[in-house]
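A protein chain is absent from this complex, but the other protein chains hold their places.
Let's turn to chain A:
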Amino acid sequence: MTAPLLEVDHLAVHFGELRVLEDVELTVPRGQAVGIVGPNGAGKSTLLSAISGVERATAGSVRLAGRDVTRTSAAQRCRLGVGRSFQIPRPFGDLTVFENALVGAERGARLRGAPAREQALRALETAGLLHLANKPAGSLPLLGRKRLELARALATGPDLLLLDEIAGGLTEAEAEELVATVLSLKESGVTILWIEHVVKALVQVVDRLVCLAYGRIRVDGDPHEVLASDEVAEVYLGGTAA
């Protein structure tokens, strides 16, 4: 029996007195797609940050395929197969779209020359950005920047893909396209952790849904059961006006 791809154990992230995450337990087997929902400020993005190494855990541990990476740098975790997109896109504005993806392929996936270029191009194709490859990334509109976040994460050749609100602001048709893209990634064996407010898109892809509120996991299970649960109703109605 091999170790699950991701094991988050008693994870806590505090910023001074502010306890953003507390005692989070999450185990994701290889190949599973897990959705994360929860009100604003629940700690969803911070959870992805702690998994990708942007934020350090205050307590608890993160394991990747059985290996403890709690103290491992973000760069090293990327090379171990963690790819992440940001909720607020942060492209390298001075580089072209292609160069943005190429950095991921060369450093994250440790490829060189033609294989690196091919992987970067495939990532752009998957994200629907191939026709904009030679544009400066800084010139992209918001939708393009969101797609670039996905493309860059894909270019690093991730085993574990962390997606942070990539469907927000998309039209119906664009969201359909995105769902198809993420489904095809899942079918290719990538393990996915996806934060999304657009629940309709999310449930088409994920096998499992986790609801996070006030830094803790409140419900974890089958997507439709979780959405129908009393806890989720309470979290959303009793939480923010969103």
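Please note the rule applied: a residue touches a chain if its C-beta (ideal position, glycine included) is under 8 Å from a C-beta of that chain, and two chains touch if they have at least 3 such contacts; residues count from 1.
Everything below uses one rule, namely that contacts and distances are computed from a predicted model.
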Protein name (UniProt record) of the chain left out of view, among "phosphoenolpyruvate--glycerone phosphotransferase", "Phosphatidate cytidylyltransferase", "ABC transporter permease" or "N-acetylmuramoyl-L-alanine amidase": "ABC transporter permease"
Touching the absent chain when the full complex is considered, from A:107, A:122, A:135 or A:208: A:107
Residue, one of A:59, A:95, A:130 or A:198, that touches the chain absent here: A:95
Positions on chain A where the hidden chain makes contact: 52-54, 73-75, 78-79, 83-84, 86, 90-95, 99-100, 102-104, 106-110, 112, 152, 155-156
